[in-house]
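Once you've had a glance at the structure underneath, I'll fire off some questions.
Removed from the display is one protein chain of the complex; every other protein chain stays in position.
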Amino acid sequence: MMTQIVFYVFAAVLVLSATMVVCARNPVHSVLFLILAFFNAAGLFLIAGAEFLAMTLVIVYVGAVAVLFLFVVMMLDVRFAQMREGVQRYAPIGAAVGGVLLVELIMAFTHWRVAGNIGQITHLVPSSPTRTNTAALGDVLYTHYIFLFQTCALVLLVAMIGAIVLTLRDRPTGRRQNIDRQHDRIPQESLEMLQVPLGAGVAAQGGFLRPHDSYDVAAVPGTYGTEAWRAREAAEQTQTALVVITPAQGAKGQDDE
Amino acid sequence: MHPVITDYLPVLIFGCIAVVIAGAMLGSSLLFGHQKPYAEKTSAYECGFEAFDDARHRFDVRFYLVAILFIIFDLEVAFLFPWAMSLSRIGWFGFLSMMGFLGVLVVGFIYEWSKGALDWD
């Protein structure tokens, strides 16, 4: 009885929050509803006895995927009102596909039956009260399914390569640390002791001596202080200047279409 | 009742209490508070200026790279939990199996470090 009540509460909140993911006007709210949906799905997994899946859902989906979604929502300058314009037009098609899937599901599960000879087929040992779900998974995942496990490592590796190849840009202005070089520096190389006469000030000595080469040597070789760098800096400055001017030209709140 | 639910009953009760308290706080302030919103009050406050633009700035794509690399290692950690629980049963073979898995990801880690994906600037 208790189990049923908990199940229906979780299921109802799950369905509601999933609906809100699609319907919320503010995309950030959508992501927050998605997190709520993940939590409720984790609750449903727990009721089904799949403890490991529930915890993975919380760790991986709530902890990482939802954060990624937030970044993506904030990274892309998506005009959601514009995106929703098509909804009216495509709704019938979507509803039709959804309806077909629903009918298929109902067909599949109302006439559900397992194989007649299921007793003769070898199965892996399920979890038991003495062996929890997580431990039972661990018993087979690393030995029985070692081939698939190692292939999963390769899938993760490919994902890593992909993320870097597609998003990482070499930033020529980057002033990365060159730790060896920093350790090797001695005061004689970078400091100059001046005898400043009283009353004359530093200006008489030609002003402050900027350590003009220190950035060059500390940055990644060939990235700082080069001609290309200077050109980029200049271009950036003009661009920045333009950005400041832009709002004055157009009336506020108008789209430049 | 399923054994897992009895295990998690304290968590469930905790969650219920949290929801009730949070709901009570928000709900009572909504019910009993005085609310007289007008345009100036609800607009964004920016040091006396009119707001220059939307508060929601676009994020740099580099945040995304950090997040996705985090997800990958997070998944890897998820694989470690069952391993830790059944290490006594699966023995050396299971241990070395995980070492192979970690080895592949260490290669990935060396790769991303050398590429400078972990440097912000």
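By written order: A and B. Residues from 1 in each chain.
Just so we're on the same page, a residue touches a chain if its C-beta (ideal position, glycine included) is under 8 Å from a C-beta of that chain, and two chains touch if they have at least 3 such contacts.
Basically, contacts and distances are computed from a predicted model.
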{"item": "Listed names \"Sulfur oxidation protein SoxY\", \"Electron transfer flavoprotein subunit beta\", \"NADH-quinone oxidoreductase subunit N\" or \"Tol-Pal system protein TolB\", with the criterion being the UniProt name of the chain not displayed", "value": "\"NADH-quinone oxidoreductase subunit N\""}
{"item": "Chains on display which the left-out chain touches in the complete complex", "value": "A, B"}
{"item": "Contact with the hidden chain (one of A:I5, A:V22, A:I93 or A:A108)", "value": "A:A108"}
{"item": "Sole contact to the chain not displayed, among B:I21, B:A51, B:L80 or B:V107", "value": "B:V107"}
{"item": "Missing-chain contacts mapped onto subunit A", "value": "104, 107-109, 111-118, 120-123, 144-148, 150-152, 154-155, 157-159, 161-162, 164-166, 170"}
{"item": "Absent chain, residues of subunit B that touch it", "value": "104, 107, 110-111, 114-115"}
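The rule is short, and it goes like this: only the chains that are shown with their structure count from here on.
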{"item": "Between subunit A and subunit B, centroid-to-centroid distance (C-alpha), Å", "value": "10"}
{"item": "Subunit B to subunit A touching residues, read off their complex", "value": "1-5, 8, 12, 52, 56-65, 67-72, 74-79, 81-87, 89-90, 93-94, 97-98, 100-101, 104-105, 107-108, 111-112, 115-117, 119, 121"}
{"item": "For the subunit A and subunit B complex, residues of the former touching the latter", "value": "2-3, 6, 28, 46-47, 49, 51-52, 55-56, 59-60, 63-65, 67-68, 71-72, 74-77, 129, 132-139, 141-143, 146, 149-150, 152-154, 156-157, 159-161, 163-164, 167-168, 170-171, 174-176, 247"}
